[in-house]
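With one protein chain withheld, the remaining protein chains of the complex are depicted in position.
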Amino acid sequence: MIFLANDNSCKDTRRYEQPSITVDNAVQMRGVTKIFGSVIANDKVDLDIRHGEILSLLGENGSGKTTLMNMLSGIYFPDEGEVYVEGEPVTIRSPKDAIDLGIGMVHQHFKLVDVLTATENIILGLKEPGRLNLKKAAEKIRAICDKYGFVVEPEKKVYDMSVSEKQTVEIVKVLYRGANILVLDEPTAVLTPQETEKLFDVIRNMKEDGKSIIIITHKLHEVMAISDRVAVLRKGEHVADVDTVETNPQELTDMMVGHAVRLNINRPEPKNRVKRLEIRDLSVNNVYGLRAVDKANFDVYGGEILGIAGISGCGQKELLEAIAGLQSTEEGSSVRYYPEDTDEFKELVGMNPLDIKKAGIGFSFVPEDRLGMGLVGSVGMVDNMMLRSYRDGHSIFTDHKAPKKLAEAVKEQLEVVTPSINTPVRSLSGGNVQKVLVGREIAANPKVLMTAYAVRGLDINTSYTIYNLLTEQKMKGVAVIYVGEDLDVLLELCDRILVLCGGKVNGILDARTATKEQVGLLMTNLQEKEENAQ
Amino acid sequence: MINLFVSAIVFGTVILYGALGEILTEKAGNLNLGVPGIMYLGGIAGLASAFAYESAVAEPVGVVCLIITFVAAFLASALGGLIYSFLTITLRANQNVTGLTLTIFGGGVANFFGGALNTLAGGVGQISIAATSAAYRTSIPGMGTGNWFCQIFLSHGFMVYLALVLAIALHVFLNKTRTGLNLRAVGENPATADAAGINVTKYKYFATCIGAGISGMGGLFYTVDYIKGTWASEGTIEALGWLAVALVIFASWKSLNAIWGAYLFGFLTWLYLYVPQLRTMLIGALNLDQDALQILNLTRSSQELFKMLPYLATILVLVVVSLRKKRENQPPAHLGLHYFREER
Partner (left out) sequence: MSSVHTVREPLIRISKRSGMPVWKSWLIRLAAVLVALLLSGLFILSVTGLNPIKVYVAMFEGALGTTRKTWFTIRDTMMLLCISIGLAPAFKMKFWNIGAEGQVLVGGIATAGLMIYLGDGSISTPALLVLMAVVSLLAGALWGIIPAVFKARWGTNETLFTLMMNYVAIQLTSYCVALWENPFGSNTVGVINRQTKVGWFPEVFGQNFGLNVIIVLVLTVGMYVYLKYSKQGYEITVLGESENTARYAGMKPGGVIIRTMAISGAICGLAGFIAVAGASHTISTSTAGGQGFTAIIVAWLAKFNTFVMLLISFILAFLQKGAMEIASQFKLNDFASNVITGIILFCIIASEFFINYRMVLRKRKEAEHK
């Protein structure tokens, strides 16, 4: 089943080594190591940050980019290694130490206090002389905004702000503190293309001003568009360091994954395609009452894998959860399920997961949040196996025999590494947690299998295990929905790709003929000319 | 009727201190359910120190009485806060469990020494701290017999006004100073505060210990002024402590709201004593039959139902706040949780 059993080929690249310590560089990290439990997040990383440059920190999910920068900004303390700022050895024990050294980080999850205003958030924790003067601070904020081209409303409460406004507040906060070294963690993940462009303009302005900017990303076109230099991390190691002008996306990808992307995912032709789901005008509002999915229309067929692409947070989560009965839908939405290969259907809108199960509809769902939704972290594999089936039977007690058998089977077939099938799954590694979840959902013999970011954070072997499992299901006639972020995988694994953009279905492509550029374009540019309204 | 308002204000002052301290503590994200225990500690420390001073000195000086009792009560209650802080902040113990234990402990210590003090003084009600009591009860001359306004608002000892000053000072501190802003951030989102360079641990420790000290003033006021220096181990202070916790919720964590909330609680608590008068007034005013409004003819049992009102009002506020979901009225977002930077 696993044909990439011994993938040592990506280990051959020699570790990148930096030159000696010098005051010419803003920051130098030497031999920095961080270990979480049994996972080595960063392994003896050397990294230089020069004055007045835009450095891209490139790497796949889980390659240790954020951990490395968290150590620079004082969130984590390195287990080993030294950090030099302006050639001087420093110890960064807290974010405060980092700020004092002129290092500021904008985290992916914004660190803002919701009930405070923009100004209050920006001046938080500062020891400026004199009494608290919000007006004066607001003036200073406006000055910073004018200088670099931001737009911030100082009096606005954070809970009233859009994501991009919050990000702007975060960046201004760092600048207000006089940071000369800015770390931006995946800043574009939550932005529209227009907002991204604006952000890049601002970043260029800051560079002009002599600041060093580090952008953590895994988006190659952005790396090429904005950065001067690229540092590539792979599995916690710093494997390459190149000037952007001397490289190209293909080469960067090679460095990122260790070998050229020839995924060679086995993709048989679909057979016996039959319509399973018919989604019409499906609209979902998120918890804030904003439209997350907007009149989605598409069909899902048994015997094929439907990929769903889109920048993160543009409705994937809500779409799947709505189909699974976990989200309430808006007026006019329709999800029709065709159990047999006939015109008979069942309307699923208005059903909760229990109704769906009781109606005998074989839905399996691998949610994005594994331990927060798909599994119970504090109990072992056995108790997790019965999460969706614990009600079966008339006894008031749960049946432990069948789940125990299933747990043993999943452990053996998917090679789950765990001390015991009763060890709390929280203490397993990410890959093993995912195997437990996917194993359970497939064991339910579904008619429709929905997966969200099924391989996120997994090593390459486990990823291939998952791809093969999905393909196996497809060949058994299951309708598979695969929400993914890696376009290469989507293009090689799926039969069709549905592209979401801002909650709308922006196009459905044949995965065998589509190109990466086509998908990328659909992800970022809404086909209707709505952006002209701005 | 004027007496009702006078007692409402005096009673309200006891729980106002308790609530103000707890507001400060909770704004830093610590839900300290040890308020009753802390008020006990403040009460007994004030009483014991006054007793010790007055027994030792032939002619006690009022000001010295004040200083000694103040310092003793503040330190004893702050010590309670320190125990809570050490366990919940440094040792990351559960806040509810620790707070409740503090209530058991504080009540135990206070009643233990209170009982000893009674024995020492020769029986319940024999503790004599006349000088201290007098110092606390000194009011502007002539106000107790003046018009209704003077009687209600100006006839009290200084502690009543100190509580008001404290409430306003707390409001200014939380909303108009850098430290206050930082403190609110710690209670709302400690990870953010930490990232902004605020020493979360230090803020939590200080807010909790000082908050406990302020809460303890309620106990002090109760023992040396309100009940004029006696000790009865019947759990009154505990009930007052819980009422203070209720007041924090009632005031939706705003110290200015706590002022009128405290007086309202005091009013509701003593209302039952005046309900018969009220009935007579109503009957007179509305020209009703002498047998009308029997419901207001309180018996000893239905009085007790009246005393439920402050708690029912608090529940009502709690429910309304959760219904309206107005962000500014919600509890501090990180209330009751502990913060550990490297936790992932």
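All chains are identified by letter, namely A and B, in their written order; residue positions are counted from 1 within each chain.
Methods note: contacts are C-beta pairs under 8 Å (C-beta built on N, C-alpha and C of every residue); 3 or more make two chains touch, one makes a residue touch a chain.
Every value quoted in this text rests on a predicted model; they were computed, and no experiment measured them.
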Have a look at A:373, A:402, A:475 or A:521 and name the one touching the chain we're not showing. A:373
Just to verify: which one of B:134, B:150, B:164 or B:239 makes contact with the chain not shown? B:239
Touch with the missing chain holds, among B:85, B:182, B:257 or B:314, for B:314
Subunit A residues that touch the omitted chain in the full complex: 37, 77, 80, 82, 89, 91, 93, 324, 326, 352-354, 356-357, 365, 367, 369, 371-379, 383, 386-388, 390-391, 395-398, 400, 427
Had the left-out chain been drawn, it would touch subunit B at residues 31, 33, 83, 87, 91-94, 96-98, 100-109, 111-112, 115-116, 119, 233, 235, 239, 242-243, 245-246, 249, 299-305, 307-308, 311-312, 314-315, 318-319, 322-323, 331, 336, 340, 342-343
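Definition applied: only the chains that are shown with their structure count from here on.
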Chain centre separation (subunit A, subunit B; CA means) in Å: 49
Give every residue of subunit A touching subunit B within the complex, in rising order. 36, 73, 75-77, 94-96, 99-100, 105, 107, 111-116, 120-121, 123-128, 131-132, 157, 159, 173
With touch defined as at the start, can you tell me which subunit B residues reach subunit A in the complex? 176-178, 181-182, 184-185, 188-189, 191-199, 327-328, 330, 333, 341-342, 344
